[in-house]
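The complex appears here without one of its protein chains, the remainder shown in place.
And then subunit A:
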Amino acid sequence: MSALAETAAAVPGTVARRVTLRPGRILAGLFLTAIVVAALVPALLAPQDPLAISTDGAFLHPGAAHLLGTDESGRDTLSRMIYGARPSLIMGLGATAIGVAGGTLLGLIAGLGNRITEGAVMRLIDVVLSVPELLLALVVITLLGTGVSNALFAVGFAAIPAYARIVRAQAHIVRRATYVEAAGTLGIRRVTVIWRHVLPNAVRPVLVLATIGIGGAIGAGASLSFLGLGAKPPAAEWGDMLSIGMQYISNDWLLAAIPGAAVTLTVLSVTVLGRELRRRSEGRTGR
C-alpha cells in the first residue's frame, strides 16, 4: 500500500530486473491502456448504463446478454466495472499528487533549511511515520468525514511523510552538487537556484517512485470504500462493489471476485510498469 514499502522492497534492482518478463510488461501496458480508455470515455465501451436496472433479472451468470452477468439489483456488471475505472484512476492520481506535492514541500524545507528546521521537520515525520498509513488515513476521515473526496485527501495525506523523506535525502545530495554551488557562486538568487536546479533534480527520482505509488493509492482508496468510508452505493466503484458483493458471496461469488480482480490487476500493472520505469531511470544514472 505504501511508497515506503516500495522503497524498502526496492533494494538493489535485481528483483525488478528478473520479475518483469517482456510479455508481462506488454500485458500490463495493454490492461492499463484499456483502464485509461474506460476512465476517459466509459460510455464508448460500456454496453449498458451502470445504474440502470435491467429486466433480465438479478444474479445472472456471465452470458451473451451480460458478459460478466448482473448484480443483486440486475445491473450489468461489465458496465459497472467499466464506469468504475474513472474513480479508481482519479483516486490513484489525485492522492499521489497530494502525497508528492506535500512530501516535496516538507522534504525541501527539511533538506534546504538550517539544522533546527531540518531537525523539527524530520522529527515530525518520524512521529507521523510511527502510525501506519491506513490508520493515518482513518484519522483524517474521522476529522473530515466520509466520502470520495475526503478519502482521496486522506490517502494522499497519509503518503506525505514517505515522500518527504525521499525528497529530503535527494535535496541533501543535490544541494552539495557542484552545479548548485556554481550557481550560488555566480550570484544567482537562492530562490531561483532552488526553483531551477534543486527542485527538478530532487523531485525526479520521486516521480519515478510515485508511478508505483499510484498503484498503492488505488488499492488504498478501494480499501476505504470497502470499509464503507469512501464511495457509497449505488456508485459504480470497485471497492464498494466488492463490499456489496461480499454480502451475496454465497449466492454468487463472482460479484465480489470481479471487482477484486480489477483492483488487483490495475495495481499489478501500475507496479510492473513503474518498476520498469525505475529500472530504466536507474540505468541511466549509471547505478
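Quick note on the criterion: contacts are C-beta pairs under 8 Å (C-beta built on N, C-alpha and C of every residue); 3 or more make two chains touch, one makes a residue touch a chain; residues count from 1.
Throughout what follows, contacts and distances are computed from a predicted model.
Missing chain, UniProt protein name: "ABC transporter permease", from among "tRNA uridine 5-carboxymethylaminomethyl modification enzyme MnmG", "Cytochrome d ubiquinol oxidase subunit II", "ABC transporter permease" or "DMSO reductase anchor subunit (DmsC)". Between the chain not shown and the residues A:L40, A:A65, A:A101 or A:L135, the one that touches is A:L135.
Contact between subunit A and the unshown chain involves residues 1-2, 4-5, 8-9, 11-12, 14-15, 18-19, 21, 24, 123-124, 126-136, 138-139, 141-143, 145-146, 215, 219-220, 222-223, 226-229, 239, 242, 246, 249-250, 253, 256-257, 260-261, 263-264, 267-268, 271-272.
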